[in-house]
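With one protein chain withheld, the remaining protein chains of the complex are depicted in position.
Going in written order, the chains are labelled A, B and C, and every chain counts its residues from 1.
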Amino acid sequence: MRKAAIIGGTGYGAIELIRLLHNHPKLEVTKAISHSQSGEVLSSIYPHLEKLHEIKMVDLDIKSLEAEVDIVFIATPAGVAKTIVPDLQDLDLQIVDLSGDLRLSSRDVYKEWYGKEAAPQETINQAVYGLTEIYKEEVQSAKIISNPGCFPTSALLGTIPALEKELISPKGIVIDGKTGISGAGRTPTGTTHFPEANDNVLPYKIGRHQHIPEVEQYLSKTIDEQVTTILTTHLIPMTRGLICTIYAELNQDITTKEVIELYETYYKEDKFIRVLNEGEFPATKAVQGSNFCDIGIWVDKRSDQLIIAAAIDNLVKGAAGQAIQNTNLMNGWEEDLGLAAVPMYP
Amino acid sequence: MRKAAIIGGTGYGAIELIRLLHNHPKLEVTKAISHSQSGEVLSSIYPHLEKLHEIKMVDLDIKSLEAEVDIVFIATPAGVAKTIVPDLQDLDLQIVDLSGDLRLSSRDVYKEWYGKEAAPQETINQAVYGLTEIYKEEVQSAKIISNPGCFPTSALLGTIPALEKELISPKGIVIDGKTGISGAGRTPTGTTHFPEANDNVLPYKIGRHQHIPEVEQYLSKTIDEQVTTILTTHLIPMTRGLICTIYAELNQDITTKEVIELYETYYKEDKFIRVLNEGEFPATKAVQGSNFCDIGIWVDKRSDQLIIAAAIDNLVKGAAGQAIQNTNLMNGWEEDLGLAAVPMYP
Amino acid sequence: MRKAAIIGGTGYGAIELIRLLHNHPKLEVTKAISHSQSGEVLSSIYPHLEKLHEIKMVDLDIKSLEAEVDIVFIATPAGVAKTIVPDLQDLDLQIVDLSGDLRLSSRDVYKEWYGKEAAPQETINQAVYGLTEIYKEEVQSAKIISNPGCFPTSALLGTIPALEKELISPKGIVIDGKTGISGAGRTPTGTTHFPEANDNVLPYKIGRHQHIPEVEQYLSKTIDEQVTTILTTHLIPMTRGLICTIYAELNQDITTKEVIELYETYYKEDKFIRVLNEGEFPATKAVQGSNFCDIGIWVDKRSDQLIIAAAIDNLVKGAAGQAIQNTNLMNGWEEDLGLAAVPMYP
Partner (left out) sequence: MRKAAIIGGTGYGAIELIRLLHNHPKLEVTKAISHSQSGEVLSSIYPHLEKLHEIKMVDLDIKSLEAEVDIVFIATPAGVAKTIVPDLQDLDLQIVDLSGDLRLSSRDVYKEWYGKEAAPQETINQAVYGLTEIYKEEVQSAKIISNPGCFPTSALLGTIPALEKELISPKGIVIDGKTGISGAGRTPTGTTHFPEANDNVLPYKIGRHQHIPEVEQYLSKTIDEQVTTILTTHLIPMTRGLICTIYAELNQDITTKEVIELYETYYKEDKFIRVLNEGEFPATKAVQGSNFCDIGIWVDKRSDQLIIAAAIDNLVKGAAGQAIQNTNLMNGWEEDLGLAAVPMYP
């Protein structure tokens, strides 16, 4: 059994890692690190873990990490991993960062969108962007993974095949994202207060969501050309689930059936991508609790646009599940080891 | 007091008319017509009406209608009004049809999208499209109103000013719609069964929603030029509420602030349109139970696109509220008579 | 038009008063008092009020209140009214306190349950408990109303008739309460954070809810004998709505039908009480947004127990609606003036 530590042990990303790793045959969580909750047993904060995880949280002690664990998951808010990873990167540890700190190659872009200083360039350069299906080889040989954001995971898995195969124009791509509210994190605010969030749809951070530069960077990388997109995000009154509806201008005459076949071929080795049949569209509930990404495709002949919908569970494929999927590959295991669960339905 | 009959007395549109008209100072519902529930008291089907409406439903009797009421609201599913209105249109009655039967000027287009024969051309020609803020003069002198659909109301109110004032290209307009599930009507289905609809977002009728030709017809009318758009619809786990996020290519250099001013000017006489300040976006809950349409605006400089979000209550401004608003104007009353309610928050 | 001030202008009770009073023919809100938000326009905190209420909030200035308004609603958290009312009670003002500060006749009991010093005894003695249907005469001649709590409103309206008519034993009454989360107020907490509250039922404050002594005091008053009850409360994943299911031991042989008739007779003058037919039970949605209290009754012959279910909207009949209902009576108006709305369904 390889051992893992989780830094930032009390956020939703962390407890989702704990849930998913609970029955992993080769990896166990042996350390939960949280400065603010140091000394607390995790189940005292999260009663659902009673009898399952009596782990006591501890402070971060870099020196002991290398000796005690093999893998470090970082599940902290933005701005924290950038200070921790430099201290870990030369140690004999695999590092998986679930935050946005190492996703953007340009420090200036990070600063512009996150409003903070970025990680050192050298650290950023070492990190491999863990969009597993797209960068499988790089992930397999990586030591440091920068785990993608939730919206980018859905948007990129939905768009990259069509872009790479030159079906669509890189100009004017529109991505309309909808997310369950666990995506906002664990801190209560007026916006996420149940009476105000329930039965409500609210667009937020329009034009300024930190996932915009991330989506653009990896779309640009796909065709080696600067791509600018729109990504809007809407809070939806559900706990989990995320779906991006993507609109792009077709630059060839092609049928829905043909695009579906193209996507099926593109993803045929990928256990967690399900390309739906013609006329079917993905429901977020159909992937709930699992690492799947369901993709629905429609060629709108009337407007010559391609419409793609890509649904994930924002905490699983959008965070902890993809982190474990990457970790599996980094360790030479099957990508679905410990992750092969049936979605929770209903 | 003028008197109204409601045909199709047991759908959500009908009971919303009843709720909104309950305290209308000049209009009262005196007749509820439902063939399938004839003889039943409305409160036996809808216990929330106990003590409030002891109206007994009756069969449709065209001859007596003219003598007994002044206004007829038709709140039936598609395909019914088209057979009833021809029989009513020459009588001394005002007619407000909440269904889609008279919205499309072309009988062929209706047939293509609704899969049924359309109403007689002559009847369609007489009907005035009741998008109140846009067609106020025509509504005031109308005898027959074709009340707009819920998505078109939101999409058109959001898009028409920018299109009319030539801010945006008519090509490539994308409208991403999200609706609460009351929009699907009263009939239970697998999709709307609570365990399956709850905590779930599902795109539906992609590329084939009957509101597509309606939105296109009125956008085209605005600039006297054929406009083709995309309109997608997503079921959201909430009871009421509808928001369209609209994306269009700007064809001039303009700021968010300037577009907001243009919309404020455009709608300055309109009591039910609220144009939000820069940086603010509409929440569907903020208009819940009321006839307001809240509009948020963002110029995305990076992609030269205009993003508009328009939120309504699908049963009020998207149906019954707009029907009453139109009826008020048809009768020479203030447009907000009986409708000036504060949204129900939270 | 009589004028009203609301102290505590930013809580849910306050904005519900504003919503309900918006179309009141004889009463208007002219002053919104909030120390913490003084200087702010209410619609900047609550966008749903845009165009409807441009009231600017002000600090409390007792001297000017008497001159400027006729009625003062106090919608503050517990512990505030007790310091304000003594300063207002000798002025020419009607006072309606929505908090718990004046409901309990014993200062010691208040201190035990609320953990704070109580209001002066003299102030408490002047306040009339505003459970309208039960204490109608006292309310009509009152100057100061202590508006009941939400659970007590439902529990007392459901239980008092059976207790007063000696159908049930005063021993062992069990009241199982379920409430929508707006009942927890406006302050975000971990418990009311949407991802944690959604799809979750949670019993809270078991054995220590401040509504327990209130329910007991008024049940005891009904039969002039000390009554001890159980009242449990459960948070339900909905915005509004409250239902108490009440269990009491029958002390006579009686049928469901007979108990229903007894309740119908008891409440026959009361416009807002709806006693359901045999076999029907109240849904909280059927009273949503309205001042109704729906009561369902069942005699369980197998166990000789009476089961009553009483459903209200916690913000309306459980707070603001009942406050206005009481105000109407205090001013010699019909009890349903401005309140005669149809519930919002669905």
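Here are some notes:
As a convention for this text, contacts are C-beta pairs under 8 Å (C-beta built on N, C-alpha and C of every residue); 3 or more make two chains touch, one makes a residue touch a chain.
The structure displayed is predicted, hence computed values, not measured ones.
Touching the missing chain, out of B:3, B:51, B:111 or B:193, is residue B:193.
The omitted chain makes contact with just one of the residues C:54, C:68 or C:199: C:199. Subunit A residues in contact with the hidden partner, per the touch definition given at the top, are 12, 15, 18-19, 22-23, 46-53, 182, 198-199, 239-240, 271, 274, 276, 280, 283, 285-290, 292, 294, 340-346.
Taking the whole complex into account, subunit C touches the unshown chain at residues 172, 174, 176, 178, 180, 195-196, 198-204, 206-207, 228-230, 232, 234, 236-241, 243, 245, 247, 249, 281-285, 288, 296, 298, 300, 302-303, 305, 307, 309, 311, 346.
The missing chain lies against subunit B, touching residues 12, 180-182, 184, 186-190, 192-195, 197-199, 237-239.
Methods note: only the chains that are shown with their structure count from here on.
The angle needed to superpose subunit A on subunit C by their Cα atoms is 180 degrees, rounded to the nearest 5.
Put simply, the C-alpha centre of subunit B and that of subunit C have 36 angstrom between them. Here the CA centre of subunit A is 38 Å from the CA centre of subunit B. Each of the following residues of subunit B touches two or more other chains: 198-199, 239-240, 283, 285, 288, 346.
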